[in-house]
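One protein chain omitted, others in place.
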Amino acid sequence: MKNYIKSIISLTVIIALVTVALAATNYVTAPIIEKNAGAAANEALLVVMPDGGDFTPVDMTQYTLPESVLEAYTASNGGCVVKLSATGYGPDMIIMCGVDADGNVTGAVCLSSNETLGAEKTYGDTLKGAKIDTVEDIATVSGATMTTGAYKGAVKDALNTAIILGGGSVDIRTPEQILADNLAVALPAGDGKFTSMFICEVLENVSAVYSADNEKGLVFVTKSGEEDLFVGVDENGAVVSNVPDDVKTNIENAAKIMMASKLTEVDISGYDNMPANVDKVSKTESGNYVIEVHASGWGMGIGDEAQYDPNLSNEPIYIKVAMTKDGKIISCITVKQAETEGLGSVCANPDFYTQYNGKDETNYKDIAISGATFTTKGYRTGVGKAFEAVKILEGVA
Amino acid sequence: MDVKALIIILMSSVLVDNYVLNRFLGICPFLGVSKKVNQSVGMGAAVIFVMLVATAVTWPIQTFILNPLNMGYMQTIAFILIIATLVQFIEIFLKKVIPALHKSLGVYLPLITTNCAVLGVTINNITDGYNFLESMISSLGVGLGFLLAMVLFSGMRSRIEESEVPESFKGLPVTLVAASFISMAFFGFAGIVENILA
Partner (left out) sequence: MSKQNNMSILLKGLLRENPVFVLILGTCPTLATTSTVDGALGMGLATMAVLICSNIVISLLRKFIPDTVRIPCYIVVIAGFVTIVQMLIQAFIPDLYKTLGVYLALITVNCIILGRAEMFAGKNSVGKSALDGIGMGIGFTIALLSMSIIREVIGTGSFAGNEISFLVENGLTIGFLAKAPGGLLVYGLLIAVVNKITKGKLIKKKEFSCAGCPSAEACNGSCAEAVKEGE
(Lines give C-alpha, C1' and ligand atoms only; values in the text may rest on other atoms or scores of the structure.)
Protein backbone atom coordinates (compact mmCIF):
# COMPACT_ATOMS: atom_id res chain seq x y z
CA MET A 1 0.00 0.00 0.00
CA LYS A 2 2.83 2.35 0.93
CA ASN A 3 4.53 1.59 -2.37
CA TYR A 4 1.31 2.26 -4.15
CA ILE A 5 0.98 5.74 -2.66
CA LYS A 6 4.65 6.45 -3.27
CA SER A 7 4.21 5.54 -6.94
CA ILE A 8 1.26 7.84 -7.36
CA ILE A 9 2.98 10.69 -5.56
CA SER A 10 6.18 10.44 -7.55
CA LEU A 11 4.32 10.25 -10.87
CA THR A 12 2.19 13.26 -9.89
CA VAL A 13 5.25 15.23 -8.80
CA ILE A 14 7.02 14.50 -12.08
CA ILE A 15 3.97 15.50 -14.12
CA ALA A 16 3.66 18.71 -12.08
CA LEU A 17 7.34 19.56 -12.56
CA VAL A 18 7.18 18.89 -16.28
CA THR A 19 4.04 21.01 -16.57
CA VAL A 20 5.77 23.90 -14.83
CA ALA A 21 8.78 23.56 -17.13
CA LEU A 22 6.52 23.54 -20.17
CA ALA A 23 4.51 26.51 -18.98
CA ALA A 24 7.75 28.44 -18.47
CA THR A 25 9.02 27.57 -21.95
CA ASN A 26 5.65 28.43 -23.40
CA TYR A 27 5.73 31.78 -21.62
CA VAL A 28 9.03 32.59 -23.32
CA THR A 29 8.31 31.15 -26.78
CA ALA A 30 4.62 31.97 -27.28
CA PRO A 31 5.16 35.70 -28.10
CA ILE A 32 7.99 34.82 -30.49
CA ILE A 33 5.88 32.18 -32.22
CA GLU A 34 3.06 34.68 -32.58
CA LYS A 35 5.44 37.27 -34.01
CA ASN A 36 6.79 34.68 -36.47
CA ALA A 37 3.28 33.87 -37.57
CA GLY A 38 2.65 37.57 -38.12
CA ALA A 39 5.84 37.95 -40.16
CA ALA A 40 5.00 34.86 -42.17
CA ALA A 41 1.54 36.26 -42.84
CA ASN A 42 3.00 39.56 -44.09
CA GLU A 43 5.34 37.60 -46.35
CA ALA A 44 2.39 35.65 -47.70
CA LEU A 45 0.64 38.96 -48.39
CA LEU A 46 3.65 40.11 -50.41
CA VAL A 47 3.50 36.91 -52.47
CA VAL A 48 0.15 37.91 -53.95
CA MET A 49 1.07 41.58 -54.15
CA PRO A 50 4.85 41.97 -54.55
CA ASP A 51 4.80 45.80 -54.53
CA GLY A 52 2.18 46.07 -51.80
CA GLY A 53 4.56 47.60 -49.24
CA ASP A 54 3.03 47.61 -45.79
CA PHE A 55 -0.31 46.06 -45.03
CA THR A 56 -2.92 47.19 -42.55
CA PRO A 57 -5.62 44.79 -41.40
CA VAL A 58 -9.14 45.92 -42.26
CA ASP A 59 -11.67 46.16 -39.48
CA MET A 60 -14.14 43.63 -40.82
CA THR A 61 -17.01 44.97 -38.72
CA GLN A 62 -16.96 48.27 -40.64
CA TYR A 63 -18.01 46.71 -43.93
CA THR A 64 -20.45 44.17 -45.23
CA LEU A 65 -18.17 41.77 -47.07
CA PRO A 66 -18.89 38.45 -48.80
CA GLU A 67 -19.26 35.61 -46.32
CA SER A 68 -16.18 33.82 -47.61
CA VAL A 69 -13.84 36.63 -46.56
CA LEU A 70 -11.77 35.70 -43.51
CA GLU A 71 -9.36 38.62 -43.38
CA ALA A 72 -8.67 41.69 -45.47
CA TYR A 73 -5.68 44.02 -45.59
CA THR A 74 -5.19 47.30 -47.35
CA ALA A 75 -1.80 47.82 -48.94
CA SER A 76 0.10 51.08 -48.91
CA ASN A 77 -0.02 51.15 -52.75
CA GLY A 78 -3.81 51.45 -52.67
CA GLY A 79 -4.62 47.82 -53.37
CA CYS A 80 -5.83 45.21 -50.96
CA VAL A 81 -5.23 41.58 -50.08
CA VAL A 82 -8.10 39.33 -49.10
CA LYS A 83 -7.93 35.96 -47.37
CA LEU A 84 -10.91 33.76 -48.13
CA SER A 85 -12.20 30.32 -47.41
CA ALA A 86 -13.74 28.27 -50.19
CA THR A 87 -15.25 24.82 -50.35
CA GLY A 88 -13.92 22.89 -53.29
CA TYR A 89 -13.81 19.15 -53.05
CA GLY A 90 -13.03 19.36 -49.40
CA PRO A 91 -13.84 22.08 -46.92
CA ASP A 92 -11.53 24.93 -45.96
CA MET A 93 -9.57 25.76 -49.02
CA ILE A 94 -7.84 28.92 -47.84
CA ILE A 95 -7.03 31.36 -50.62
CA MET A 96 -5.13 34.62 -50.50
CA CYS A 97 -5.78 37.05 -53.32
CA GLY A 98 -4.31 40.46 -54.05
CA VAL A 99 -6.25 43.13 -55.94
CA ASP A 100 -4.59 46.39 -57.03
CA ALA A 101 -6.15 49.86 -56.94
CA ASP A 102 -7.47 49.39 -60.50
CA GLY A 103 -9.30 46.18 -59.66
CA ASN A 104 -6.84 43.73 -61.25
CA VAL A 105 -5.85 40.48 -59.54
CA THR A 106 -2.14 40.80 -58.72
CA GLY A 107 -1.81 37.24 -57.56
CA ALA A 108 -3.62 34.41 -55.85
CA VAL A 109 -2.26 31.51 -53.85
CA CYS A 110 -3.79 28.63 -51.98
CA LEU A 111 -2.47 28.63 -48.43
CA SER A 112 -3.93 25.31 -47.35
CA SER A 113 -6.51 22.91 -48.65
CA ASN A 114 -8.00 19.47 -48.36
CA GLU A 115 -8.18 18.98 -52.10
CA THR A 116 -6.92 15.72 -53.53
CA LEU A 117 -5.65 16.55 -57.00
CA GLY A 118 -3.44 19.50 -56.26
CA ALA A 119 -4.91 21.66 -59.02
CA GLU A 120 -5.29 24.48 -56.48
CA LYS A 121 -1.52 24.75 -56.13
CA THR A 122 -0.95 26.46 -59.46
CA TYR A 123 -4.42 27.60 -60.51
CA GLY A 124 -3.93 31.03 -58.94
CA ASP A 125 -1.35 31.90 -61.62
CA THR A 126 -3.95 31.70 -64.36
CA LEU A 127 -6.13 34.22 -62.54
CA LYS A 128 -3.45 36.91 -62.44
CA GLY A 129 -4.62 40.09 -64.16
CA ALA A 130 -8.30 39.11 -64.09
CA LYS A 131 -10.91 41.80 -63.45
CA ILE A 132 -14.40 41.45 -62.04
CA ASP A 133 -15.90 41.33 -65.54
CA THR A 134 -13.29 38.93 -66.99
CA VAL A 135 -12.85 36.47 -64.14
CA GLU A 136 -15.78 34.35 -65.31
CA ASP A 137 -14.09 33.76 -68.68
CA ILE A 138 -11.05 32.07 -67.17
CA ALA A 139 -11.27 28.36 -67.74
CA THR A 140 -11.51 25.88 -64.90
CA VAL A 141 -9.18 22.90 -64.95
CA SER A 142 -10.99 19.92 -66.40
CA GLY A 143 -11.02 17.01 -63.99
CA ALA A 144 -10.75 19.42 -61.10
CA THR A 145 -13.79 21.55 -61.82
CA MET A 146 -14.96 21.65 -58.23
CA THR A 147 -11.60 22.81 -56.92
CA THR A 148 -10.87 25.41 -59.58
CA GLY A 149 -14.48 26.57 -59.75
CA ALA A 150 -14.48 27.24 -56.01
CA TYR A 151 -11.11 28.94 -56.40
CA LYS A 152 -12.51 31.25 -59.03
CA GLY A 153 -15.54 32.00 -56.86
CA ALA A 154 -13.23 33.01 -54.02
CA VAL A 155 -11.21 35.30 -56.29
CA LYS A 156 -14.46 36.87 -57.48
CA ASP A 157 -15.39 37.53 -53.86
CA ALA A 158 -11.95 39.11 -53.39
CA LEU A 159 -12.54 41.42 -56.36
CA ASN A 160 -15.92 42.40 -54.93
CA THR A 161 -14.30 43.00 -51.55
CA ALA A 162 -11.80 45.34 -53.22
CA ILE A 163 -14.69 47.33 -54.68
CA ILE A 164 -16.46 47.53 -51.33
CA LEU A 165 -13.27 48.56 -49.51
CA GLY A 166 -12.72 51.19 -52.19
CA GLY A 167 -16.05 52.73 -51.26
CA GLY A 168 -18.06 51.19 -54.10
CA SER A 169 -21.17 49.15 -53.59
CA VAL A 170 -21.64 45.63 -54.84
CA ASP A 171 -24.58 43.35 -54.53
CA ILE A 172 -22.90 40.49 -52.74
CA ARG A 173 -26.15 38.66 -52.19
CA THR A 174 -26.50 35.26 -53.77
CA PRO A 175 -29.39 34.81 -56.24
CA GLU A 176 -31.28 32.91 -53.53
CA GLN A 177 -30.87 35.80 -51.10
CA ILE A 178 -32.01 38.32 -53.72
CA LEU A 179 -35.14 36.27 -54.40
CA ALA A 180 -35.86 35.88 -50.69
CA ASP A 181 -35.42 39.62 -50.16
CA ASN A 182 -37.74 40.49 -53.06
CA LEU A 183 -40.41 38.11 -51.79
CA ALA A 184 -40.22 39.47 -48.28
CA VAL A 185 -40.64 43.03 -49.53
CA ALA A 186 -43.59 42.12 -51.77
CA LEU A 187 -45.54 40.39 -49.02
CA PRO A 188 -44.29 41.30 -45.52
CA ALA A 189 -47.09 39.21 -43.97
CA GLY A 190 -45.42 36.10 -45.43
CA ASP A 191 -42.76 36.20 -42.70
CA GLY A 192 -40.03 35.61 -45.28
CA LYS A 193 -40.96 31.99 -45.89
CA PHE A 194 -42.21 31.20 -49.37
CA THR A 195 -42.58 28.17 -51.58
CA SER A 196 -42.52 28.24 -55.34
CA MET A 197 -45.91 27.23 -56.84
CA PHE A 198 -46.37 25.17 -59.92
CA ILE A 199 -48.57 27.20 -62.28
CA CYS A 200 -51.25 25.18 -64.02
CA GLU A 201 -53.52 27.98 -65.14
CA VAL A 202 -53.06 30.43 -67.99
CA LEU A 203 -51.86 33.63 -66.36
CA GLU A 204 -50.96 36.57 -68.51
CA ASN A 205 -47.55 38.21 -67.95
CA VAL A 206 -46.80 36.11 -64.88
CA SER A 207 -43.49 34.24 -64.83
CA ALA A 208 -43.65 32.71 -61.35
CA VAL A 209 -45.91 32.45 -58.32
CA TYR A 210 -44.82 31.95 -54.72
CA SER A 211 -47.11 31.14 -51.85
CA ALA A 212 -46.41 32.20 -48.30
CA ASP A 213 -45.86 29.20 -46.06
CA ASN A 214 -48.15 30.74 -43.44
CA GLU A 215 -50.95 30.98 -46.08
CA LYS A 216 -51.08 34.77 -45.76
CA GLY A 217 -51.11 35.25 -49.52
CA LEU A 218 -49.23 34.89 -52.80
CA VAL A 219 -46.46 36.73 -54.60
CA PHE A 220 -46.64 37.05 -58.38
CA VAL A 221 -43.58 37.77 -60.48
CA THR A 222 -44.42 39.82 -63.52
CA LYS A 223 -42.40 41.75 -66.04
CA SER A 224 -42.21 45.51 -65.95
CA GLY A 225 -40.01 46.47 -68.85
CA GLU A 226 -36.76 44.54 -68.35
CA GLU A 227 -37.15 44.25 -64.58
CA ASP A 228 -38.93 41.53 -62.67
CA LEU A 229 -41.70 43.00 -60.55
CA PHE A 230 -42.70 41.21 -57.35
CA VAL A 231 -46.35 41.79 -56.51
CA GLY A 232 -47.79 40.61 -53.22
CA VAL A 233 -51.43 39.55 -52.89
CA ASP A 234 -53.06 38.94 -49.52
CA GLU A 235 -55.24 35.96 -48.64
CA ASN A 236 -58.37 37.83 -49.85
CA GLY A 237 -56.91 38.37 -53.31
CA ALA A 238 -56.09 42.08 -52.89
CA VAL A 239 -52.78 43.45 -54.20
CA VAL A 240 -50.73 44.82 -51.31
CA SER A 241 -47.73 46.07 -53.28
CA ASN A 242 -47.59 49.54 -54.72
CA VAL A 243 -47.87 48.93 -58.50
CA PRO A 244 -49.42 50.68 -61.56
CA ASP A 245 -53.15 50.15 -62.02
CA ASP A 246 -52.92 47.97 -65.14
CA VAL A 247 -50.51 45.61 -63.39
CA LYS A 248 -52.77 45.61 -60.35
CA THR A 249 -55.81 44.58 -62.36
CA ASN A 250 -53.90 41.88 -64.18
CA ILE A 251 -52.46 40.41 -60.99
CA GLU A 252 -55.80 40.52 -59.19
CA ASN A 253 -57.28 38.52 -62.04
CA ALA A 254 -54.39 36.07 -61.89
CA ALA A 255 -54.81 35.75 -58.13
CA LYS A 256 -58.49 35.00 -58.56
CA ILE A 257 -57.67 32.23 -61.02
CA MET A 258 -54.86 30.79 -58.86
CA MET A 259 -56.96 30.79 -55.70
CA ALA A 260 -59.88 29.10 -57.40
CA SER A 261 -57.67 26.56 -59.11
CA LYS A 262 -58.32 22.98 -58.07
CA LEU A 263 -56.72 19.79 -59.37
CA THR A 264 -58.51 16.47 -59.82
CA GLU A 265 -56.60 13.36 -60.70
CA VAL A 266 -57.54 11.70 -63.98
CA ASP A 267 -57.62 7.92 -64.12
CA ILE A 268 -55.39 6.98 -67.04
CA SER A 269 -55.54 3.22 -66.62
CA GLY A 270 -58.39 3.04 -69.08
CA TYR A 271 -56.38 4.44 -71.97
CA ASP A 272 -54.58 1.55 -73.67
CA ASN A 273 -52.48 3.75 -75.89
CA MET A 274 -51.28 6.03 -73.07
CA PRO A 275 -47.45 6.23 -73.30
CA ALA A 276 -45.60 4.32 -70.58
CA ASN A 277 -43.71 7.49 -69.71
CA VAL A 278 -46.81 9.13 -68.27
CA ASP A 279 -46.98 8.59 -64.51
CA LYS A 280 -49.90 10.75 -63.43
CA VAL A 281 -52.38 13.17 -64.97
CA SER A 282 -54.49 15.77 -63.19
CA LYS A 283 -57.00 18.21 -64.56
CA THR A 284 -57.94 21.70 -63.44
CA GLU A 285 -61.51 22.94 -63.42
CA SER A 286 -60.65 25.22 -66.31
CA GLY A 287 -59.73 22.16 -68.37
CA ASN A 288 -55.91 22.34 -68.24
CA TYR A 289 -53.88 19.22 -67.71
CA VAL A 290 -50.94 18.61 -65.38
CA ILE A 291 -48.95 15.69 -66.68
CA GLU A 292 -46.17 14.00 -64.78
CA VAL A 293 -43.80 12.04 -66.98
CA HIS A 294 -40.47 10.35 -66.66
CA ALA A 295 -37.90 10.21 -69.41
CA SER A 296 -34.54 8.58 -69.78
CA GLY A 297 -31.59 10.85 -70.23
CA TRP A 298 -27.98 9.84 -70.03
CA GLY A 299 -27.54 6.07 -70.12
CA MET A 300 -29.59 5.33 -73.23
CA GLY A 301 -30.47 7.05 -76.42
CA ILE A 302 -30.37 4.80 -79.44
CA GLY A 303 -31.89 6.31 -82.51
CA ASP A 304 -33.27 9.79 -82.87
CA GLU A 305 -36.20 9.43 -80.55
CA ALA A 306 -35.07 8.32 -77.12
CA GLN A 307 -37.39 5.76 -75.56
CA TYR A 308 -37.65 5.14 -71.88
CA ASP A 309 -36.11 1.79 -71.16
CA PRO A 310 -36.06 0.70 -67.53
CA ASN A 311 -33.24 -1.74 -68.33
CA LEU A 312 -30.89 0.94 -69.52
CA SER A 313 -31.36 3.87 -67.23
CA ASN A 314 -31.24 3.66 -63.49
CA GLU A 315 -32.51 7.16 -62.84
CA PRO A 316 -35.00 8.76 -65.20
CA ILE A 317 -35.65 12.48 -65.33
CA TYR A 318 -38.99 13.30 -63.74
CA ILE A 319 -40.80 16.19 -65.42
CA LYS A 320 -44.07 17.92 -64.60
CA VAL A 321 -45.81 19.82 -67.40
CA ALA A 322 -48.97 21.92 -67.20
CA MET A 323 -50.70 22.22 -70.55
CA THR A 324 -53.88 23.68 -71.97
CA LYS A 325 -56.28 21.22 -73.56
CA ASP A 326 -55.27 22.46 -77.01
CA GLY A 327 -51.62 21.56 -76.38
CA LYS A 328 -49.82 24.67 -75.25
CA ILE A 329 -47.37 24.42 -72.36
CA ILE A 330 -48.29 26.67 -69.44
CA SER A 331 -45.34 25.72 -67.27
CA CYS A 332 -42.79 22.99 -66.99
CA ILE A 333 -40.53 21.89 -64.15
CA THR A 334 -37.85 19.25 -63.60
CA VAL A 335 -38.95 17.41 -60.48
CA LYS A 336 -36.00 15.07 -60.07
CA GLN A 337 -32.96 14.11 -62.12
CA ALA A 338 -29.65 12.32 -61.78
CA GLU A 339 -27.87 13.43 -64.93
CA THR A 340 -24.14 14.07 -65.17
CA GLU A 341 -23.15 16.87 -62.81
CA GLY A 342 -22.37 20.03 -64.74
CA LEU A 343 -23.71 18.73 -68.08
CA GLY A 344 -27.12 17.07 -68.13
CA SER A 345 -27.86 18.35 -64.65
CA VAL A 346 -28.52 21.72 -66.31
CA CYS A 347 -32.03 20.38 -66.90
CA ALA A 348 -32.77 21.00 -63.21
CA ASN A 349 -31.99 24.67 -63.68
CA PRO A 350 -35.05 26.98 -63.87
CA ASP A 351 -33.31 28.88 -66.67
CA PHE A 352 -33.57 25.69 -68.69
CA TYR A 353 -37.03 24.33 -68.02
CA THR A 354 -38.85 27.65 -68.01
CA GLN A 355 -37.88 27.91 -71.70
CA TYR A 356 -40.70 25.44 -72.34
CA ASN A 357 -43.31 27.86 -71.00
CA GLY A 358 -45.58 28.95 -73.84
CA LYS A 359 -44.22 26.39 -76.29
CA ASP A 360 -46.44 24.07 -78.29
CA GLU A 361 -45.89 20.92 -80.32
CA THR A 362 -44.48 22.85 -83.27
CA ASN A 363 -41.59 24.52 -81.51
CA TYR A 364 -40.76 22.64 -78.27
CA LYS A 365 -37.95 20.76 -80.00
CA ASP A 366 -35.90 23.95 -80.35
CA ILE A 367 -34.79 23.68 -76.74
CA ALA A 368 -31.53 21.86 -76.08
CA ILE A 369 -28.65 21.62 -73.62
CA SER A 370 -25.34 21.97 -75.37
CA GLY A 371 -22.94 19.15 -74.56
CA ALA A 372 -25.69 16.90 -73.21
CA THR A 373 -27.25 15.21 -76.21
CA PHE A 374 -28.76 12.32 -74.31
CA THR A 375 -30.32 14.49 -71.65
CA THR A 376 -31.72 16.79 -74.33
CA LYS A 377 -33.20 13.87 -76.27
CA GLY A 378 -34.64 12.30 -73.15
CA TYR A 379 -36.18 15.55 -71.97
CA ARG A 380 -37.60 16.24 -75.40
CA THR A 381 -39.15 12.77 -75.47
CA GLY A 382 -40.64 13.28 -72.02
CA VAL A 383 -42.28 16.57 -72.98
CA GLY A 384 -43.37 15.05 -76.31
CA LYS A 385 -45.17 12.27 -74.44
CA ALA A 386 -47.05 14.90 -72.46
CA PHE A 387 -48.38 16.38 -75.69
CA GLU A 388 -49.37 12.88 -76.80
CA ALA A 389 -51.14 12.24 -73.48
CA VAL A 390 -53.22 15.43 -73.79
CA LYS A 391 -54.24 14.47 -77.31
CA ILE A 392 -55.30 11.02 -76.13
CA LEU A 393 -57.24 12.43 -73.20
CA GLU A 394 -58.93 14.99 -75.43
CA GLY A 395 -59.76 12.21 -77.85
CA VAL A 396 -58.02 13.82 -80.84
CA ALA A 397 -55.26 11.24 -81.22
CA MET B 1 -22.76 17.26 -42.51
CA ASP B 2 -21.43 16.77 -45.97
CA VAL B 3 -21.24 13.03 -46.52
CA LYS B 4 -19.02 13.49 -49.55
CA ALA B 5 -16.40 15.31 -47.49
CA LEU B 6 -16.44 12.43 -44.99
CA ILE B 7 -16.02 9.87 -47.74
CA ILE B 8 -13.09 11.84 -49.09
CA ILE B 9 -11.47 11.94 -45.66
CA LEU B 10 -12.00 8.20 -45.29
CA MET B 11 -10.76 7.25 -48.74
CA SER B 12 -7.72 9.49 -48.69
CA SER B 13 -6.59 8.21 -45.33
CA VAL B 14 -7.00 4.60 -46.45
CA LEU B 15 -5.39 4.86 -49.87
CA VAL B 16 -3.65 8.11 -50.74
CA ASP B 17 -2.26 9.22 -47.43
CA ASN B 18 -1.60 5.76 -46.08
CA TYR B 19 0.11 6.24 -42.72
CA VAL B 20 2.42 3.27 -43.01
CA LEU B 21 3.42 3.46 -46.63
CA ASN B 22 3.37 7.19 -47.22
CA ARG B 23 3.92 8.83 -43.86
CA PHE B 24 5.96 6.06 -42.24
CA LEU B 25 3.98 6.03 -39.05
CA GLY B 26 3.64 2.66 -37.40
CA ILE B 27 6.52 1.11 -39.33
CA CYS B 28 7.72 -1.02 -36.40
CA PRO B 29 4.61 -3.21 -36.08
CA PHE B 30 4.27 -3.13 -39.86
CA LEU B 31 7.66 -4.78 -40.23
CA GLY B 32 7.55 -6.76 -37.00
CA VAL B 33 4.14 -8.42 -37.04
CA SER B 34 3.44 -8.88 -40.72
CA LYS B 35 4.91 -12.31 -41.19
CA LYS B 36 1.60 -14.12 -41.32
CA VAL B 37 -1.75 -12.98 -42.59
CA ASN B 38 -3.63 -13.88 -39.39
CA GLN B 39 -1.20 -11.84 -37.27
CA SER B 40 -1.56 -8.92 -39.62
CA VAL B 41 -5.32 -9.01 -39.36
CA GLY B 42 -5.14 -9.24 -35.57
CA MET B 43 -2.71 -6.38 -35.27
CA GLY B 44 -4.65 -4.29 -37.79
CA ALA B 45 -7.94 -4.86 -35.97
CA ALA B 46 -6.35 -3.97 -32.63
CA VAL B 47 -4.91 -0.78 -34.13
CA ILE B 48 -8.28 0.28 -35.59
CA PHE B 49 -9.91 -0.35 -32.24
CA VAL B 50 -7.33 1.59 -30.23
CA MET B 51 -7.25 4.45 -32.75
CA LEU B 52 -11.02 4.90 -32.56
CA VAL B 53 -11.10 4.77 -28.77
CA ALA B 54 -8.05 7.05 -28.49
CA THR B 55 -9.59 9.61 -30.84
CA ALA B 56 -12.92 9.47 -29.03
CA VAL B 57 -11.08 10.39 -25.82
CA THR B 58 -8.31 12.73 -26.98
CA TRP B 59 -10.44 14.97 -29.22
CA PRO B 60 -12.79 16.09 -26.42
CA ILE B 61 -9.86 16.48 -24.04
CA GLN B 62 -8.05 18.80 -26.46
CA THR B 63 -11.20 20.72 -27.38
CA PHE B 64 -12.89 21.03 -24.02
CA ILE B 65 -9.99 20.97 -21.57
CA LEU B 66 -6.61 21.89 -23.06
CA ASN B 67 -7.76 24.60 -25.48
CA PRO B 68 -9.96 26.56 -23.04
CA LEU B 69 -7.18 26.41 -20.46
CA ASN B 70 -4.66 27.65 -23.04
CA MET B 71 -2.57 24.58 -22.37
CA GLY B 72 -2.13 23.35 -25.93
CA TYR B 73 1.48 22.60 -25.08
CA MET B 74 0.40 19.73 -22.84
CA GLN B 75 -0.95 17.94 -25.92
CA THR B 76 1.87 15.44 -26.42
CA ILE B 77 2.15 14.48 -22.76
CA ALA B 78 -1.60 14.26 -22.27
CA PHE B 79 -2.17 12.22 -25.40
CA ILE B 80 0.62 9.71 -24.84
CA LEU B 81 -0.47 9.13 -21.24
CA ILE B 82 -4.08 8.75 -22.32
CA ILE B 83 -3.17 6.27 -25.01
CA ALA B 84 -0.95 4.25 -22.68
CA THR B 85 -3.64 4.18 -20.00
CA LEU B 86 -6.36 3.36 -22.49
CA VAL B 87 -4.44 0.43 -23.87
CA GLN B 88 -3.98 -0.93 -20.34
CA PHE B 89 -7.68 -0.48 -19.57
CA ILE B 90 -8.78 -2.03 -22.81
CA GLU B 91 -6.59 -5.02 -22.13
CA ILE B 92 -7.92 -5.51 -18.61
CA PHE B 93 -11.48 -4.97 -19.81
CA LEU B 94 -11.18 -7.44 -22.67
CA LYS B 95 -9.53 -10.03 -20.47
CA LYS B 96 -12.39 -9.85 -17.95
CA VAL B 97 -15.38 -9.31 -20.21
CA ILE B 98 -14.68 -10.73 -23.64
CA PRO B 99 -11.93 -13.31 -23.17
CA ALA B 100 -12.37 -14.60 -26.71
CA LEU B 101 -11.63 -11.20 -28.20
CA HIS B 102 -8.78 -10.77 -25.75
CA LYS B 103 -7.30 -14.00 -26.97
CA SER B 104 -7.24 -12.79 -30.56
CA LEU B 105 -6.41 -9.11 -30.03
CA GLY B 106 -4.87 -9.05 -26.58
CA VAL B 107 -1.35 -9.99 -27.53
CA TYR B 108 -1.10 -7.05 -29.89
CA LEU B 109 -2.45 -4.42 -27.54
CA PRO B 110 0.70 -3.67 -25.49
CA LEU B 111 2.65 -3.18 -28.69
CA ILE B 112 0.34 -0.37 -29.66
CA THR B 113 1.32 1.90 -26.76
CA THR B 114 4.45 3.00 -28.56
CA ASN B 115 2.92 2.80 -32.02
CA CYS B 116 3.49 6.26 -33.37
CA ALA B 117 0.58 5.92 -35.79
CA VAL B 118 -1.88 6.12 -32.87
CA LEU B 119 -0.29 9.23 -31.37
CA GLY B 120 0.18 10.57 -34.89
CA VAL B 121 -3.45 10.25 -35.90
CA THR B 122 -4.76 11.84 -32.70
CA ILE B 123 -2.40 14.80 -33.11
CA ASN B 124 -3.07 15.14 -36.83
CA ASN B 125 -6.83 15.19 -36.25
CA ILE B 126 -6.32 18.25 -34.06
CA THR B 127 -3.82 19.98 -36.39
CA ASP B 128 -6.07 19.40 -39.40
CA GLY B 129 -8.91 21.11 -37.55
CA TYR B 130 -11.30 18.18 -37.92
CA ASN B 131 -14.53 18.16 -35.92
CA PHE B 132 -15.38 15.14 -33.81
CA LEU B 133 -17.10 13.17 -36.56
CA GLU B 134 -14.39 13.94 -39.10
CA SER B 135 -11.74 12.92 -36.57
CA MET B 136 -13.42 9.57 -35.97
CA ILE B 137 -13.75 8.98 -39.71
CA SER B 138 -10.14 9.93 -40.30
CA SER B 139 -9.00 7.57 -37.52
CA LEU B 140 -11.10 4.79 -38.97
CA GLY B 141 -9.55 5.43 -42.37
CA VAL B 142 -6.02 5.47 -41.01
CA GLY B 143 -6.67 2.23 -39.14
CA LEU B 144 -8.17 0.58 -42.20
CA GLY B 145 -5.20 1.80 -44.25
CA PHE B 146 -2.89 0.23 -41.70
CA LEU B 147 -4.79 -3.06 -41.84
CA LEU B 148 -4.77 -3.01 -45.63
CA ALA B 149 -1.04 -2.35 -45.80
CA MET B 150 -0.32 -5.07 -43.22
CA VAL B 151 -2.42 -7.71 -44.95
CA LEU B 152 -1.06 -6.96 -48.42
CA PHE B 153 2.45 -6.94 -47.10
CA SER B 154 2.10 -10.21 -45.21
CA GLY B 155 1.14 -11.84 -48.49
CA MET B 156 4.27 -10.46 -50.05
CA ARG B 157 6.44 -11.57 -47.16
CA SER B 158 5.36 -15.17 -47.28
CA ARG B 159 6.81 -15.25 -50.79
CA ILE B 160 10.07 -13.72 -49.64
CA GLU B 161 10.42 -16.29 -46.88
CA GLU B 162 10.63 -18.98 -49.51
CA SER B 163 13.14 -17.30 -51.79
CA GLU B 164 16.92 -17.32 -51.91
CA VAL B 165 18.18 -14.01 -50.54
CA PRO B 166 21.84 -12.82 -50.51
CA GLU B 167 23.40 -13.23 -47.08
CA SER B 168 23.63 -9.52 -46.22
CA PHE B 169 20.05 -8.92 -47.32
CA LYS B 170 18.58 -11.67 -45.18
CA GLY B 171 15.97 -10.56 -42.70
CA LEU B 172 15.19 -6.90 -42.45
CA PRO B 173 16.93 -5.45 -45.55
CA VAL B 174 14.97 -7.54 -48.04
CA THR B 175 11.80 -6.86 -46.08
CA LEU B 176 12.38 -3.14 -46.43
CA VAL B 177 13.03 -3.46 -50.15
CA ALA B 178 9.77 -5.38 -50.49
CA ALA B 179 7.98 -2.72 -48.44
CA SER B 180 9.37 -0.17 -50.85
CA PHE B 181 7.63 -1.94 -53.73
CA ILE B 182 4.28 -2.03 -52.02
CA SER B 183 4.65 1.64 -51.09
CA MET B 184 5.33 2.35 -54.75
CA ALA B 185 2.14 0.52 -55.67
CA PHE B 186 0.19 2.77 -53.31
CA PHE B 187 1.56 5.77 -55.19
CA GLY B 188 -0.85 4.83 -57.93
CA PHE B 189 -3.71 5.97 -55.71
CA ALA B 190 -2.59 9.60 -55.69
CA GLY B 191 -5.36 11.77 -57.08
CA ILE B 192 -7.74 8.86 -57.41
CA VAL B 193 -10.18 9.93 -54.73
CA GLU B 194 -11.32 13.17 -56.31
CA ASN B 195 -11.61 11.50 -59.67
CA ILE B 196 -13.70 8.61 -58.39
CA LEU B 197 -16.19 10.97 -56.78
CA ALA B 198 -16.12 13.56 -59.57
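Labels A and B are assigned to the chains in the order they are written; within every chain, residues are numbered from 1.
Following the convention adopted for this analysis, a contact is a pair of C-beta atoms (placed from the backbone, for glycine too) under 8 Å apart; a residue touches a chain by one contact, two chains touch by 3 or more.
What you see is a predicted model; the values in this text were computed from it and never measured.
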item: Residue, one of A:V18, A:M60, A:V185 or A:V396, that touches the chain absent here; value: A:V18
item: From B:L25, B:L66, B:M136 or B:M150, residue that would touch the chain that is not displayed; value: B:L25
item: Where the unshown chain meets chain B, residue by residue; value: 21-28, 31-33, 35-36, 38-39, 42, 73-77, 80-81, 84, 106-108, 110-111, 113-116, 119-120, 123-124, 127, 166-177, 179-181, 183-184, 187
item: For chain A, residues in touch with the removed chain; value: 3, 6-8, 10-11, 14-15, 18, 21-22, 25-26, 28-29, 32-33, 36, 40
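Everything below uses one rule, namely that only the chains that are shown with their structure count from here on.
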item: Centre-of-Cα separation between chain B and chain A, whole angstrom; value: 40
item: Complex contacts: residues of chain B adjacent to chain A; value: 2, 5, 8-9, 12, 16, 71, 73-74, 77, 128-129, 191-195, 197-198
item: Of all residues in chain A, those that touch chain B in their complex; value: 15, 18-19, 22-23, 25-26, 89-92, 114-118, 143-147, 341
